[in-house]
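Quick one: this structure, given as structure tokens, is what I'll be asking you about.
One protein chain is absent from this view; the other protein chains keep their places.
Think of it as A and B in the order they're written, each chain with its own count starting at 1.
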Amino acid sequence: MSQYYTTTDHFVLVPALMLALFGCAVLLFEVLVFPHPRQRKWLLLFVLLGLAFAGAGVWRQQNFLASQGIEELTAFGGTLTVDGFAIFFNWIFLAASLIVTLISYRYLEVEGEHHGEYYGLILLANCGMFFLATGTDLITLFIGLELMALCFYILVGFLREDRRSNEAALKYLLLGAFSSGFLVYGFSVLYGLAGSTKLRAVADALASREPWDPVVFLALATTAVGLLFKISAVPFHMWAPDAYEGAPTTVTAYLSVGSKAASFALLLRVFLMPLGAAREVWEPLLAAVAVATMTVGNLAAVTQTNIKRLLAYSSISHAGYILLGLIAGNETGIKGVLVYILVYTFMNLGAFLVVVALRRKDLLGEDLDDLAGLVYKSPGYAILMLIFLLSLAGIPPTAGFIAKYYIFLALIETRHYVLAVIGTLYVAVAIYYYFRIVRSMFLAPLADTGPLTTSFGLRLALVVTGVLTLGIGIYPEPFLGFAQTSLAR
Amino acid sequence: MLDTFFFYAFALLTLGGGILTVTRRNAVHSAMWLIVSLAGAAGLYLLQGAEFLFAVQIVLYVGGIMVLFLFVIMLVNLDEAAKMRQFNKQWWVALACVSGVGALVAYFLRQGAGAFRLARPPQGAPILEGNTERIADVLFSEYLLPFEIASVLLLVAIVGSVLMAKRKV
Partner (left out) sequence: MTFLDLIWLIPLFPLAGAAIMLFLGRKLDPQQPSAVALAPGVGPAPGMHGLGHAGHSHAGPGKKLISLLCPGTVLLSLIFSIGAVAELARLPEKTHQLILYTWIAGLPFQTATGSLARFSADWGFLLDPLSAVMILVVTGVGFLIHVYSIGYMGHEGGYYRFFGYMNLFVFFMLMLVLANNYALLFVGWEGVGLCSYLLIGFYFHKKSASDAANKAFIVNRIGDAGFILGMLMMFHVFGTVRFADVNRALAGPGYAPEASWGVLSVMALLLFVGATGKSAQFPLYVWLPDAMEGPTPVSALIHAATMVTAGVYMVARSNALFSLAPATSDIVAVIGAFTAILAASIALVQNDIKRVLAYSTVSQLGYMFLACGVGAYWVAIFHLYTHAFFKALLFLGAGSVIHALGGEQDMRRMGGLKEKLPTTYWTMLAGSLAIAGIPGLAGFFSKDEILWQVYSSPQGSTALFVVGLITAGMTAFYMFRLMFLTFHGKPRMDAHTLAHAHESPPVMTVPLAVLAAGSVLAGWIGVPKLWTAFPDAFRSFEHWLEPVMLRAAAHGADAGHHDAATEWLLMGLSVAVALGGIWVARVFYLRRPELPERLAQSAPGLYNTLLNKWYVDEVYGAVFVDGLAKGGGTALSEFDARVVDGGVNGTGWLARFTSQLSIWWDTWIVDGAVRLVSFAVKVVSYPVRLLQTGYVQAYALIFVLGVLVIFGYYWMR
């Protein structure tokens, strides 16, 4: 260890190191150790090991913070900050990666694209997410974001033989690069204002200027554009339905939770800390975006017949709800956002897991009719899907209810009554389209009698997400407590 | 005065080269214009007194990477692509968008021109020695971490391009 790389630096960096190392190892081992396609399942072991080591690193950080009674630990001269917030998100990322890894091998075999690169990219994307949650430096955040995004561009286009996948990847790449341009411009203006890339310095610089300062506004607007694109908020959401539909379903699942959660981590960091001074500027702006996002997401979902597309619009609308928590901005609101993201991760993953199980060699399994009568064929899957959908719609006693409740409560506390009413009304619309899926599963004759594509990993993942979705709803206390401690900043 | 003149000249090279890069239909022409654009950027570095960056830009980008580009373009038959009719010719929409956004950005920058913390112009004679060392120092101390992450980023890019290019595994 030197002065440039201290023990603290190492301690903070360990999870990312593990993810990157195992990511590279998986890439290498596929070629050197497991060249035969049948051996590729063994790569899973390394992925799990990598995640486990990363998890251990995060665990140690969490314990360290708790035992020392300190709120944050900075490393690399303020480039990385480990605090409750970062740890909270890192757990979400690791859980999402773990679940996606578990369900992928069978799916990729069916698709005929089972390669080690897939797992490598999952781990490296997770590495990027780590920097999004932990980074407090503009350059680190930007590179972390690009690392994650680049992995996703490749993963979305992973089905090289599938034109939809290619198209989705290309669209995502082009628009993603476009939005990154705006984001990096915004960051550069922030740097210009502060003379430093550290978020804390930027915050100080912005606090000394008036909120409606034109340059501050320029930085805010361009940064907001880049970030809103990543969370697929209207009007920068256009990529999402196409990318979600075209991507392999496992990747769609990962994209919809991992990428979204990481982007929200970044968004929260940037909007709460450096841009917090300009709150009066961005609050109405984000409110308008949130309403537009909920409107477009919910209304467009109504007429979809492709489940992946439907869930894509639903995930757009969820971004709107999460933004509402940020708009409320008080403690309840931010806690609501954290809880919402946590809950959303599990329920949305769960819903996609069922869609993954529908895919067979001879069946795309993405149409609403492919679910018809699922309850007769596989009641367990149908009931779990029902739970996920109820949760996505926000009906108690599922987790989604708790999440929405905190958001609405925060809105009412901060007297955003109109937003609360709009949000509640859109819940009614959302129930309508989620219940189109329920209707298909429970109130339609069985259409396809073929077996579901299941595997041990998929079943395990389903049970875990199902138990969590219902469990957080029934006994939310520990998870709320987790969110609570994560915010002790 | 002379600085200002050179700044605008290099900026023009950078921008014009960039625009021509994306508008040329012949891939070789595009690559050549990219070289012009990169050279313009190198010139800007030189104006800022960043000689090392200038050298790296010329050697690596203009010299190395662009030559590779040209090789690839000439090896892979891209004539087909050049002959293909472009199905979207709404360049005026693009122009309107670009000029609109550009004008707005310019407006905001102009309004708040005094906001930026600009580096002081070097007093007296430019300090030539130690330029490279100072870059190295910053890169491996303050920006060590982004630097390393960037290497992972490049690795992902390589993996991705190989994966996409491989026909069938």
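Just so we're on the same page, contacts are C-beta pairs under 8 Å (C-beta built on N, C-alpha and C of every residue); 3 or more make two chains touch, one makes a residue touch a chain.
From a predicted model like this one, the values you see are computed outputs, not experimental measurements.
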* **Neighbouring shown chains of the undisplayed chain, as defined at the top** => A, B
* Using the definition of touch stated at the top, determine which of A:Val302, A:Leu364 or A:Leu460 touches the missing chain. => A:Val302
* Among A:Ala221, A:Leu324 or A:Val337, single out the residue that touches the unshown chain. => A:Ala221
* Asked: Among A:His10, A:Arg60, A:Arg163 or A:Arg439, which residue is in touch with the absent chain?
  -> A:Arg439
* Asked: Which of A:Val47, A:Leu155, A:Leu371 or A:Leu480 sits in contact with the chain that's absent?
  -> A:Leu480
* Which of these, A:Leu170, A:Leu272, A:Leu368 or A:Val467, touches the one chain of the complex that we don't see? -> A:Leu170
* **In chain B, positions touching the absent partner** => 88, 90, 93, 97, 100-101, 104, 108
* Footprint of the hidden chain on chain A, which residues? -> 170-171, 174-175, 178-179, 182, 212, 214, 217, 221-222, 224-225, 229, 234-236, 238-239, 241-242, 281, 284-285, 296, 299-303, 330-332, 335, 373, 375-377, 379-380, 383, 390, 395-397, 402, 405-406, 408-409, 412-413, 420-421, 424-425, 427-429, 431-432, 435, 438-439, 442-446, 449, 474-477, 480-481, 484
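In the analysis below, only the chains that are shown with their structure count from here on.
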* To do: Round to the nearest whole Å and give the separation of the Cα centres of chain A and chain B.
  => 32
* Which of the residues in chain B end up touching chain A in this complex? -> 105, 107-109, 111-112, 115-117, 140-146, 149-150, 152-153, 155-157, 159-160, 163-164, 169
* How about chain A: which of its residues touch chain B in the complex? -> 4-5, 13, 20, 23-24, 27, 76-77, 79-80, 115, 117, 120-121, 124, 127, 131, 137, 139-140, 143-144, 146-147, 150-151, 153-154, 157-158, 160, 185, 192-195, 205, 209, 213-218
